[in-house]
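Only one protein chain is missing from this complex, and each of the others stays in its spot.
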Amino acid sequence: MSHLSYIVWILLLPLANFALLGLTGRKLLKGISGVIGTSVLLVVAALASMAVYQYFFVYGKLDGIYHLINVLQFEWLKFSPNVSIGMGVALDPISVMMLFIVSVVSLMVHVFSLGYMKGEERFGTYYAFLSLFTFSMLSLVISTNIFQIYIFWELVGISSYLLIGFYYDKPSAVAASKKAFIVTRFADLGFLVGILILSFGAGTLDIHTLIIRLTTVQSPQLLGMTTSSFLGISALTWGLTLVFIGGAGKSAMFPLHVWLPDAMEGPTPISALIHAATMVVAGVYLVARLFPLYSFDVSSLNIVAYVGAISALLPAIIACTQNDIKRVLAYSTISQIGYMMFGLGVSGYSGELGLGYMASMFHLFTHAFFKSLLFLCAGAIIHLVQSNDVKDMGGLRKLMPITHIAFLVGCLSIAGIPPFSGFFSKEEILSAAYQSNKLIYGVGVFTSMLTAFYMFRLYFRIFHSRAQNRELAHGEGSLSMKLPLVVLAVSATLAGFVPFSLFVTPDHAPIEAHVDLIFSIFPVVLSVAAILFAARLYRTQNARPAKIATSLGKIYRFAYRKFYFDEIYLFVSKKIIFNLIGRPAAWIDKHIVDGLMNLLAATTVKISVLIKGFQSGKLQNYAVYFFAGIIGLAALFVYFRQSP
Amino acid sequence: MNLSLLIFIPLLTAFVILLCRGEKQVRAAALAGGVAQMLAGFILLVAFWQERETGNTTQMLFQYNHQWFSPLQINYHVGVDGISVAMILLTSFVVLAGILVSWKLEKMSKEFFFLLIFLSIGAYGYFISLDLFTLFFFLEIAVIPKFLLIGIWGSGKKQYSAMKLALMLMGGSAMVFVGLLGLYFNTNAAGGLHSFDLTQIAQMHIPLRVQKLFFPFVFGGFGVFGALFPFHTWVPDGHSSAPTAASMFLAGISMKLGGYGCLRVATYLMPDAAHAYAPVIIVLATIAIIYGAFATMMQTDLKYINAYSSVSHCGFVLLGIAMLTQTSINGAVMQMVSHGLMTALFFAAIGMIYDRMHTRVAAQLGGLLKIMPFISTVFVLAGLCSLGLPGLSGFVAEATVFMGAWQNPDTLYRVATILSCASIVVTAVYILRAVGQAIMGPLKKTDQGNVGDASWNEKFAAVILLAGILAIGVAPFWLYKLISPAAEVVIQHVTNAVIKN
Amino acid sequence: MTNEFYVLMKFELLVALIIFILLFMKVGSSSWSNKKVLVAVNLLLLVNFVFGFFMNSDGTLFGEMFRTNKMVELQKNMLNLGALIISAQSYSWLKNHAHVMEFYMLLLSTLLGMFFMMSAGNFLMFYLGLELSTIPLAAICNFDLEKRQSSEAAIKFIILSALSSALLLFGISLVYGTTGTLNFSELPGHLNGSALQLFAFILILAGFAFKISIVPFHLWTADVYEGSPVAVAAYLSVISKAAFLFVFTSVLYTVFKPIAGSWYNMLFLLSVLTMFTGNLFAVRQNNLKRFLAFSSITQMGFILVGISGSNQMGYASVVYFLLIYIFSNLGAFGVVAFVSAVTGKENMDDYKAFYKTNPFLASVLSVSLFSLAGIPPTAGFFGKFFLIMAGAERGNYILISIAALNMIISLYYYLRVVQTMFMEESRATIERLPVNIFAKLAMLVCVAGILAIGFVPWIYHYIYALSL
Partner (left out) sequence: MNNVPLVQILFVSTGLFFIGMYGLFSRRNLITILMSIELMLNSVNINFVAFNKYLYTTQLNGVIFTIFIITIAAAEAAVAIAIIINLYRSHHSIDVEDAGELKY
């Protein structure tokens, strides 16, 4: 498709920018690296918008169905005659949507960082890493090949690692970056093995072919994968579940969510981009990309649904107790991604049944805006207050009016208050859940209420509450910091009105979706109640929250300590892996395996000492040995007649 | 192209170095020799491509066969296929980088460079040999210089390590020796002349009994070089005591000698036995991978970390070979090349850090990124390559090995593959731990006087190796195209043998 | 007849001529200084060696008492070369010695004896040659007259070699008794492998084994090497052993061919014992001469492996190995002899950091040791490879594996010496020693030989062709 070939530039420009800034950003171009990066991203975002337009309105639709357009395809690494890693650019509704989200949010973050990161020592490097991330994320979403996804999956992982650890001289940042990478790596292991299983079963790595082969009822590949089983579970389910583990790791799903709150050690714009809007939804994207397979295999889809539901609920509870602004947002991110996951999990494949899928993607879309908005607001706040702790804030309403409005928009949106964007996507998810699984629906509604509560808890504590007397180094921030807030706030408000079901559905055929207002009344009322409750508790400083906390006792403490997940992980890694596997391995190597070699040498020396007596220096002894030698030989070979 | 050039260039260089007076001349000669080697490597690559382009599909190209000891049918027979070309290129990269890294060496620099160059003769000769005698000859050539390099210029318990390395490697080669003799005397069992010629033996049918008897010798012997569990213990001590260039050579090339031998001699010439013993080797390789990785996790010295991780990574080579699928063998060769470059780079970076900070214990370092950004970046990149980051060579190789390994549907093979895959997590743990401790974090040692970033020669060395890593990592298809036909020959051989039985 | 006589006995006659020249000079009490004598003798030996290449032919004399062929002539000339090298190396030891001429007379007498022995076609001739090569050797073992150790070494050597000759003779007498002939060419026809003959063979084997230090007949070796002057130790370990091995191999392959099955097993056992014992003792030696003694015992074990191949390849590989062994071992002994003559130091500890002060000597020693250890590209690699290859032809891979294992053990102690010279630090390093031209030339010849022989394959081809 030559008229779409400019898409390649969307990928190449950030890459080139990374190379340029990576090599020169430290000294040569340090000053203007921000400007370079931002202008490159501006071009990228423009191209992406163009792609959206061209795909959805010009080229994409054929016979009423959005079809897959392979813009570029080449063989990158061949494994065997039919299995190879291809690199390419494939456009379909969700990849185009993701292109748009990633490039726009990335642009916003680039702009915001101009102000936020100003004066940083490694300003150029920061932009280089940002470009690397943008490149990897964009390449991930347009993948044609499941291994291509894996490749860029790892690359976004490493960008995330580098950016979380951007303040490398802070031990906590180093630890967080390490944790983030290792936890996701662990999940990627599942992804990798899943790929191996799927590719072996399907005999291909190409996503499109893979899906066709494994969803055609008569195909030998599908037969092979459903009949061969391990531990009573079919190979297909294993493969899909393992792939989902990869996605769960990246999307910080329960129980692999522990890395995300810590990842907030990175610069706040990074949290907005990577850990809220784009990278963390990669897991959702992965499941969506392979959705035909998942919808075909009910058991793995159920896993997706329940993991999503749990991941929506637990972090929401935790978020109600946390005091670090970014951590609260991080937990809310997990919770929202949980929504998207179970949205997918409850979805069917075709027609109206695909509502969950559509809703999930819709939520991904809206979430990208309002969550990055919230994070950037948080960034602005932190920039001002120089602290992450909510206790240090309060009464900021007057000091930063724009941020205040933007944050409020974000909160309303995430709380699902109409007409903000979050309302539409969330309602659709809930209605999809209601149609297929009442339990999950219940969880969803409860979580939605909690969300409204903790978000407004945050909002009131930051912007209302008591006003602190503080000496401020600077005002609300430069234009570069305010502009993205405004843009995102507007997007977060309006994104809900996009007729999403016309564009993104599992079978790529547009459907008519409508928000059932009657159905929505119940969740919205609950959310509003939660907001009012939060307002009562936190609008002014009072003793009620503390009282409630003590009355909840153990439960509060449990939630406050994040259900002790960190401790469990620490126990497993430090105590079990290090002490029970690593240390013994090192010990065995040093003392047993190596010891054997040394023992061999020592024995040789020992024997040589033992037998030195033969060389006694006494002439007559020598004569005796001489004679004994003859007798011995004679005895062996003459007496016993050793015949040949 | 005359392959013997690959031997004569370093030989000439070594000779010139002996005649040089003064450090400057020695360095200049060594550098010129190193560059010449690299040029020769590239010329070989181009010539090889051209020959293949013209449709020459002979297994071995540029063959030259000269009678050496004719009564014993020992010939100087050389020739290359894609795998050899890849290994030769790797060698030239590592040697040149090694020369550059040791540029500032003051203690007996003449001898140092002489030995280093001499070592490369062994590697080149080994990779081009098509005669088992010649191969063995060059294999042993490449041992003793290492002993001297470690013992004289090393650090720590250098004498112990040097001796251990020499004895274990020579022990390995002694096993190979026994195996080769056994093979030789069973060629042409029906009568006629015995042969050491690799291409000829491949055409013959060696009795299964003989194969089963001698395969363990040959594979085990080469396995010692390739860090096969439990013969890997020379690796940690040897690598960590060696001077930087020697570590680079040791991990970058020496360990590859083993993998190459396992593939070229053991598997190729004794396909039935390779098939029969595959489960054993797979188990050992998996142990090496997992256990090496866990043992790495407990190390504190950066060199030990890299050395143990080499054990783990070289396990992939053996695993790939033992899996006996074309993809896995491709992967094994790629892993050899990739690990060679990566580990050389890693050692180079560690050496540079050690030169400046005088310690290699990760916990005592810290915040190096602040004072030596270039070296730190190189270190991080090497680490990332080690943990298999896409875009760098390690990923390509490991992915290929996994992919190939998975094609064996047997449960044992599957379990081994999954366990080996699991090592990527452990790798991430120890690499990031090392990076976190040494490169990141607050600056701990501030009292160092002349701490500066890399000098031109060090930068040049790192860039050479990085170029190789990126060339494979970003565009692996050329490497695939190079080695895949050669791997196919091997695997065809094995398949035929298995079918015949 | 007379022409043939001169041609066939060329080697013996030449050596005898040199002995007589020296004798006349001594008797005529010439006033030549030691240096002049040494130059002259070395030149004569050089002429002798060069002349050894010409006018070689096959034939027998004295009713098959004396027989010679191209192979024997090659072997003799190898010994000539070895003697020349030793002579050149001992320059610094002899230049101040009071009895240079006597030393050479005795030394060359033993050489003459070996030549006769190698050409022997009869046990009588063989015995005569053997004694002629042994008794003067005992005398020169004691040539450091003032040293206690020297006379101890000599007495050990002469008493034990007398014992071994007695046993050898007893064996020969039994052979004579059972076959009625002492002629090598007639014996194979009369050997039937009876118990008595086997016993006789064992006695004869012991006689040889004593000379070439096969365990358990080796016990004199280390003591004698340590006590004797280094040149004599070198001579014992290289020339004497080589000569006896040549004879041993050809006697085994021709005379005792009928009982090959029996002696194969004996060689198997003895070679295993020899390799292990030599190695295990060498591991803990500190005195370099003693160390080299045990190392040479190990080498003999390897040679037995080659001999056990019992075919053309075996014979060729033994001769080829010995050629290389001459260079390698003399290279090592040359350095030790030189250092010992100049400084009197023979212990390994004295060699710490030797390379720093004497790079040339250290390099020569290392190259020689590498060759002994069989490390390419030195010739020792080829020698050992072929030896063991010859041994492997019979398919006894247990023996081959044991040999391979022993190569590793031996590598340890060779490398230990190298380690001492290159890697240890020391306060009492041997100072820089100026090397005289003779020693230097001799060492260079050794190094050249070590480095070149493997790459000049026609040497092996020639030996192989001759060892039919």
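Per-chain numbering from 1; labels A, B and C assigned in written order.
Everything below uses one rule, namely that a contact is a pair of C-beta atoms (placed from the backbone, for glycine too) under 8 Å apart; a residue touches a chain by one contact, two chains touch by 3 or more.
As the structure is a computational prediction, the values presented were derived from the model and not from experiment.
Considering the whole complex, the hidden chain is in touch with A, C.
Among C:S151, C:Q312 or C:N347, only C:S151 touches the chain that is left out of the view. Set against the missing chain, the residues C:F11, C:F103 or C:Y127 yield one that touches it, C:Y127. Listed residues C:L17, C:L43, C:A98 or C:A166: the one in touch with the omitted chain is C:A166.
Those residues of subunit C that touch the chain absent from the view are 123-124, 127-128, 131, 135-136, 138-139, 142, 145-149, 151-156, 158-159, 162-163, 165-167, 169-170, 172-174, 176-177, 180-182, 222-223, 226-227. Across the interface with the omitted chain, subunit A contributes residues 612, 615-620, 623-624, 627.
The rule is short, and it goes like this: only the chains that are shown with their structure count from here on.
Centroid distances from subunit A, each centroid being the mean of CA atoms, peak for C. Of all chains shown, B has the CA centroid lying nearest to the centroid of every protein CA atom. By number of C-beta pairs in contact, chains A-B lead all other pairings. One finds 76 Å separating the Cα centroids of subunit A and subunit C. Distance between subunit A and subunit B, defined via averaged C-alpha coordinates, is recorded as 36 Å.
In terms of their C-alpha centroids, the spacing between subunit B and subunit C amounts to 42 Å. Each of the following residues of subunit A touches two or more other chains: 601. Residue positions 412 of subunit C are each in touch with at least two other chains.
On subunit A, the positions that touch subunit B within their shared complex are 26, 75-80, 83, 85, 147, 150-152, 154-155, 158, 161, 165, 168-169, 171, 173-175, 177-178, 181-182, 185-186, 188-189, 192-193, 196-197, 199-200, 577-578, 581-583, 585-586, 588-589, 593-594, 596-597, 601. Those residues of subunit B that touch subunit C in the shared complex are 67-72, 133, 136-138, 140-141, 143-144, 147-148, 151-152, 158-159, 162-163, 166-167, 170-171, 174-175, 177-178, 181-182, 184-185, 213.
Across the complex, subunit C is touched by residues 601, 604-605, 607-609, 611-612, 614-615, 617, 619, 621-623, 625-626, 628-630, 632-634, 636-638, 641-644 of subunit A.
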